[in-house]
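Missing here: one protein chain of the complex. Every other protein chain is in place.
Entry: chain A
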Amino acid sequence: MVRYISERLVYMLITLLLIATMTFFLMKLLPGTPLSAADKLSEEQQAIVLEKYGLNDPLPVQYFNYIAGLFQGDLGLSFQFDNREVTTILLERMGPSMTLGAQSLILGTIIGMLLGLIAAIYHNGVVDYGSTLIAVIGKSIPSFVFAGILQFYLGVQWGLFPVALWEGWEYTVLPTIALAIFPIAIAARYMRTEMLEVLGSDFITTARAKGVNRFGVVFKHGLRNAMIPLVTIIGPLAVSLMTGTLVIENIFSVPGIGEQFVKSINTNDYPIIMGTTLFFSFLFILIILIIDLLYGLIDPRIRLTEGD
């Protein structure tokens, strides 16, 4: 197990390095400069300012400087937020995004799983159709539509929760619900399909025949087997939720990373582009590792053994 994990960690580093390299060169293909007043400066003046940031060096030199810095844990300084450390900005911005992401993931998968379960148990009944309908709506209507509706009714009209901004836990409620819609839909659909399949298996019939009650069968035998595909999709879902979403963050004025990432690309803020890409990639690879380990916990048949 230890060996397996350390091997995976080495691969992780190589992957990150590859991503860093690709992002670096692709990013340099973006038109324009990181200067914010480029339309006002002459080309000579621009060159002088760029010189200060080492941006007149040949690309390979810039690349090696960056990678060298990376190994010393230095992600560089931002351009748009004049000389602020990328690390500081990332830490500041990741907090809100991850809080929302984690909350909506947990809320979404729990509700989704319950919906899917109930739908499977009461297969083809009113409850089933109802939960399927919710899942279809949740999957097909974009979250910003929900966000707008939630904000207007729960926030402005009924005053139950803050309309927007980021000043405490109650401010996370509406964006969390808005973000949770998608995981609810996904989890419910997967859960229902898998559960139906599992519930139709022979071992379930055996268990039922042995006299285990209906809920015992569902929770003890069914749920566990139905979880495997769900865990597979939860990984990428978790990353996409926790790395922030431009639209939800803008609608609820959340100071998250999603918006910042898009803005850094638009303003050619190279160090932030690199920093966020690497951080997102790291998160993604890490979650894939966790998922792989989780499989073993859920289903002993895919458990890794020493020497695998």
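By our rule, a contact is a pair of C-beta atoms (placed from the backbone, for glycine too) under 8 Å apart; a residue touches a chain by one contact, two chains touch by 3 or more; residues count from 1.
In this section, contacts and distances are computed from a predicted model.
A.B. asks: Absent chain per UniProt: "Benzoyl-CoA reductase", "Fe-S cluster assembly protein SufD", "MaoC family dehydratase" or "Oligopeptide transport system substrate-binding protein"?
C.D. replies: For the chain missing from the view, the UniProt record says "Oligopeptide transport system substrate-binding protein".
A.B. asks: Of the residues listed, A:Ala20, A:Leu75 or A:Met98, which one is in contact with the missing chain?
C.D. replies: Final answer for the missing-chain contact: A:Met98.
A.B. asks: Which residue, A:Leu17, A:Ala207 or A:Ile298, contacts the hidden chain when the whole complex is considered?
C.D. replies: Residue touching the absent chain, from the options given: A:Ile298.
A.B. asks: What does the interface between chain A and the hidden chain look like in terms of residue numbers?
C.D. replies: 30-33, 35-45, 48-49, 51-53, 80-84, 89, 91-96, 98-99, 101-103, 105-106, 148, 151-152, 155-156, 159, 163-169, 238, 242, 250-253, 255-256, 259-260, 266, 268, 290, 293-294, 297-298
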